[in-house]
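A single protein chain has been removed from this complex, and every other one stays in its place.
After this line comes subunit A, so read on.
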Amino acid sequence: MTPTHFTISSAFLLGMMGLAFHRTHLLSALLCLEAMMLALFIALSLWSLQLDATGCSTAPMLMLAFSACEASAGLALLVATARTHGTGHMQALNLLQC
């Protein structure tokens, strides 16, 4: 595994672990999701640059557009949660209980 490949893989996995082990705020989970999307963008761009496959350069552009859509949907959910439950804390989302 080249160092660059190792770095972007570990960036993605660290973001995923940050999303899984989130603590208080819903917003910090959304920020970890954004970090995963950023690692994916850099990975796709480096893929097309290192393989000299310039036709693959459209993939990171479209991925960025769709990740902006996903971020806006996540933030809309955050706003709706804050308006319904009063806070953005994860403990407030306790309606479904085992």
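Things to note:
As a convention for this text, a residue touches a chain if its C-beta (ideal position, glycine included) is under 8 Å from a C-beta of that chain, and two chains touch if they have at least 3 such contacts; residues count from 1.
The rule is simple: contacts and distances are computed from a predicted model.
In the listed set "Ubiquitin-like 1-activating enzyme E1A", "NADH-ubiquinone oxidoreductase chain 6", "Uroplakin 2" or "Distal membrane-arm assembly complex protein 2", the entry agreeing with the UniProt name of the missing subunit chain is "NADH-ubiquinone oxidoreductase chain 6".
Annotation for subunit A: contacts to the undisplayed chain at residues 1-4, 6-8, 10-11, 14-15, 17-19, 21-25, 27-28, 30-32, 34-35, 38-39, 41-42, 45-46, 48-50, 52, 54-58, 60-62, 64-69, 71-73, 75-84, 86, 88.
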